[in-house]
Structure formats: structure tokens, C-alpha cells
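Here the complex is missing a single protein chain, while all its other protein chains stay put.
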């Protein structure tokens, strides 16, 4: 893997996908080494806020040397990002994290599963899997009819939708949608809120299939140095020796069996 | 006088007058109440720097509701100001301070004297005096041939220049220039570095004339509340009762006789 | 919706006060804000006689805040009563007078002198100013000295007494307990944290006094922690301050255990800060259906 770097990136475009959900393309050489499931740290210009904001890679365009980030405005950093205009220069740190193990899904019945702001990283995942000839089902959970990115997924995957309010697809969560649509699979690649990930871990265990889940935690360094972002692991991991894997470096994607969530 | 306010101002233009010296016009309703020798507090957008930067009013255009600020880049705040483009919205606090007592100079032989970045506030001073029919001589001290604003002064005053390196006018300081050009006067209105102000105070005392000088000090509030910006006064002043006048409110302009500098 | 709070029998229309020394006696900021909308005006520290304060530079900016070494310049109690208290007579807000001194006797003189001033609702005793050489902070950094001065002041004070604590201590709980044990009616904290800035180009201290007291958003996490610790150590009310810039910041201090809050250095950044804090508290309460501000006190888990 290429060396990590903190470098300038140029905003190529910015648009709104749903209420509070933004879609930004960045031109950056980091794109050349980006794998699905990895993330970048985006630095707000606001000098009162010094830490990078971890944002997953939603899509990669290697020809344009571009990364797509889809993010929800939740605080001061993301609120600042939402103001960026094409041409703006920002600082990013990357490429961070391990990404999804595509090889574990290739040629198998693969499901990518996302919930809420966990949807974006699955897009590039579905894209690369489908480009490698794997048939992918995308099972995505949303709050309501604002099913952002679902048109993009349809290019690479069979699309199944769950919404909390039942306005589109299955009323309920992604597992409900799996069941309602009788989706069968061998491997799940997932990102979303913790309750969803717990349900997926249980589901995979019950069905005897593999699940790889992308976790989230507060981060400071993003590169594995500060030990801020750990999650409990079943086995003492090679780095910490105390059952604490670093989500930023050993993850964010883990075999669901390996982590205690 | 009108109420003070912290309000938005719109950058109308920005240009470079000399090395590191910038000239910015702002559109703001505060312009309507601005008197020569008063100042505004300009807030950097940088959230690490929260205090307003005191900058003197260089010129006022009441028709356009505009203020002209001329400033030297010395630190992070002024470096930020130098990047502003026409159309940018910034926050300013004003109008602050007392301003020059024009009535003390009207109809007399008036000299406005400025040194370095003390030159700008004298421009509006010369302009208003000349508009009121007073004949003004402007004696301005610069480092070198970059005699910024001198063309503006010529519109309202007889212009006498001193430069440290002798490249233009008298080689030396403003007092040297006064002497070399045999400038006679009844009252001096001045702003500039402390050694210059001390020399002017002495000069005025020796000649038995009045001098009003504009002082500078580190400020926090800019409105007289924090007691950060005091200067020693001969008499116990009405506010502090301890010989400490507040430069931001009781000044920045003082009768040279009244302050111990 | 109730925003009224009570401290030692005194009722405040809302919990928003100002930090002593950052608001004069209200005159200057009355050009920007309606003093009637404040819970209380807390005046600049006043001593028995006029104090000239420290040489300039007295203030300097630091990352997310400032240092000050005003040195408690004040015109003395006589001028203060005549001028500042008279000014405040016209306003419908509480008045808390901040008192400073070099010896216990200095403090007692001011406290006694203020006893019959009807306009004074409470006294705040500054034993924590880091910017004067004698007295002041010494009382605030030693729990026995704090106990002693507090009890002596309580003996003569006619108004309820708030002891203002210094953050420059190993254990804020111990100091809070000492104040409570000596009879203080409330405590306020934090005063400024001692800091220093050096101008590396001139190789000089940025402040003539070398050190100064740090305030502003940069100190807020330390202040919240100390308010939490202090309010869990004592049963008397706590007035919290340190970097408050918004209603959300005020709510944070209240959740940490403060009964009221004060806005200090941020007045300099934005003269309307107090009003934004008052409104911000109300809008938080509306958003989360909080009927009574007192329900939020200490509610963090």
C-alpha cells in the first residue's frame, strides 16, 4: 500500500443528496490507492477544530484521480464541509484503514449492507465486486423516502431497500428486508449504526455465513498512534496484546466474529 | 454619538499601497457616524483569534456608506485581512474612540503629522479640516520612497515628507522635516510610533503650541470595559481615578499635555 | 418555561451573569445589550482604596482566548458606590459586587462599607486573582487561608457571600469544601488560569507582569471539570464560568452542576454574547421540552 500523506485536495463538485446529506467529489492523488471501505481524514479550516474528520470513501474515479465523499452534517466540521465550492482547496489525510476484503466475497453470493450514513462506503464496494464479475445484492436501510445513492447502487447491484417509515421498500431494518425479499447469501459486507451491525453479526452467526463490518469510533490521529479508537476483540490482537484493535488501522472493517460489539 | 455596534461590513475593494501596506474599503453603516481619528475593531474569521483588531479610519465616504482602512500586515489577523476580496463579509466593531478635536484646529495653522502606519488616520483629518476651510500642512514620515497615501494628502494639504533613508523629502523624522521646511503652526494633530509622539510632545511644549496625539496600546474589549489599554495621565481622570485613561474610549487621541508618555 | 434560579435566597430572573472585570459595571456594554435581561451584573473588583493596577501591556491574545494582567485597577469603594452603584439603580437586574484586597482587613473594610447599600444583592470575594503580588490569590491557593478569610468576611457581611475560587490548585474540591465549611453562601469558579506568553521576536514577555490570567473558550474544559468536581463536593450553589460563548456552553456548565453561569472574555469577542447565551438557553429548553432550568442542574450521567 502506498504511503499515507496529509495533502491538498481540490473540490470538484458538491451537491445535496438528501436532507443534511452532502455529496462531494475531491481531486486528489490519494484516489489512486483507494480501496473500498477505506477512509480519509478531512481537516476543517476552522482553527478551533484541529482533528481530522474520518469520512469513508464512497466512490473512486481513478481516471480523474478523484474521490467521492458522502457525509451527513452533524457538527461544526461537516457543517463547514457543506459550504465548500468547486475549486476550494482543502487538506485531507489518507488513505486510512484496511477496507473491505473483496477477495472474501468474490465469486460468492455477496450482499453489501448499509444503514443511514453507513450506506456510502458500500457503493465503491459494490462497484468493484461487480466489476470483478461478482453478483451483488445491495440491501440499504434509510429513514424515509430519501433513499440517497440508491440509483448509483442499481448500476452495480440488485437493490433492496428498507425504510424506517415504510415509505419505500420494506418497513423495518435491513434484516427485515433480507427476510422479506428472501435474499440468500454467503458473505455480507456492512456499515451502519451499531444496533444494525449487532443484528448482522447475529444473523451471520445464525446462518453460518461470513460478515465483515465497518466500525466507527472517535478518532484523534487516524493512523494508529494514539490508541483512541479501539474496539474489543475476541483474541488479543497482534498490536495491543490486550484485546483492543485500533479501528483506524486494524479496521475499520473487521470480521464480525473477531470483534465484541 | 451613535450607539456602538458589532455588525457586518462588506469589502468593496482591496489594494496594496506599499510593501505590506494594504488599503481596504468597507461598506458599513458605521461610516455614517465616523469621525477622523476614531477606529474600528476588525474581527478575523480565524476562530483561534477572538479579539478585534483596532484599525484607524483612514477615510470616510458617507455617500457610499464606506470606510477606508489602511493597515500593515504584522501578524495573523492582518495577514488574514490582506486576503479579503471584494464582496467578502466581515465583522467589525465600532465606531470606537474619541477622534481628533477638529474644532481645536479649525481656522488655525494646522499640521497633521503621521509616521509609518500612523499616517492613515490623518487623511480624513486633513480632508475634513480642509473642507472646513482650514489650511492644513501634512508632515508625513516614511521609511523609504514608498510614501503611501501622499497623493491623497496633496488633495487636502500642503505636503511635507520625511524619509528615514532620505529617498524622498527630508532625511530624518517629521520634526526634522518641520524644521527644514520652516513649517510654522498653532496646532498639531499626530499619530505614529511612540518616539515620534514623544518628540512632538516636546516640540509642542517648546514652541508653546497645542498637540493632540493618537496613542496605541494592546486592547481586548475596545469599548472601555476591560481596562486593558490604559495610559498614564497627569491628572487623575474622571473614570479611573488613578491616572489611567483608557485609550480605547477616553482616547485614542489625547492632548499631549495630559498624558505621560 | 422557568429560567429563574435562586442562590442563597436571592432570585435571579435567569442564570446568566457576567464575569467580574469583563463588563465594567455595565455602563459600557449597556450600549450593546439590555442590562435588564441579565440575571445579574457582577462588577469589576473593588478595593477599599483606588488601585492603579499593573503597567501595560496588560492584555494579550492567545489561542482561543487571552491573558490579562490588569492587576485589579479600580477607583476605590467611594467612587464605586457613588458612580457605579448609582448607575445600576435604574436597572432591574441583580447586582453582585466583586471585592478584592491585599489583606483580610482590606476585604473587611469593603464588605462592611457595602453592608447598607441596598442596591447590592450579593458579594463575590475574589481570592483568586493571579495578577497582584500581595494577598488575593494567596487566599485562594491555601485552604486554611481560604477558610479564615471566608469566616471573617461572613461575620461582617450583610449580603450573602460568594467565594470566587482559583483554578490554580491541586484540588478544587478541597477549596470548595473549605469555603463551604467557613460559611460561604455560594462559590464561583473558575477565575483565570495563570499563563504566560513570550514575544520571541523581541525576547520579551508579552505582558509587563510576565504572567497573566488565561480566559476564553480555550479554558472551558478545565472550567467544566472544576465546576463538576466542586459542585459534587459541596451543597452550596456554584456559579460556573470559563470560556462561555453560547447557550450550549451555559447548559454544559449547568449540567456539570452550576446553578448560574457567567460570561467573561467572550464579551470582548462579541458584545452581544450575554444576550445570545440567554436566548440560547431558552432555545435549548424549548427544543428538549425542559420546563424548569433547575431540572438540568447536574443532570449529566
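Chains: A, B and C, in written order; residue numbering restarts at 1 for each.
The rule we apply is simple: a residue touches a chain if its C-beta (ideal position, glycine included) is under 8 Å from a C-beta of that chain, and two chains touch if they have at least 3 such contacts.
If you're wondering where the values come from, they're calculated on a predicted model, not measured in any experiment.
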Residue among C:81, C:184, C:256 or C:293 that touches the chain left out of view = C:256
Ask   = Given the contact definition stated above, which residue among C:29, C:107 or C:228 touches the chain not shown here?
value = C:228
Key: Positions on chain A where the hidden chain makes contact   = 3-6, 43, 47-52, 93, 217-231, 239-244, 249
Ask   = What residues on chain C make contact with the chain left out of this view?
value = 62-65, 67, 141, 168-171, 193-198, 200, 203-205, 210-211, 214, 217-222, 224-225, 228, 243, 248, 251-252, 255-256, 284, 299-301
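Note that only the chains that are shown with their structure count from here on.
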CA centroid of chain B to CA centroid of chain C, Å = 36
Remark   = Per the C-alpha centroid definition, the whole-Å distance linking chain A and chain B comes out as 57
Key: Between chain C and chain A, distance of the C-alpha-averaged centres to the nearest whole Å   = 47
Query = In chain C, what residues contact two or more other chains?
reply = 64, 217
Query = Can you list the chain A residues in contact with two or more other chains?
reply = 48
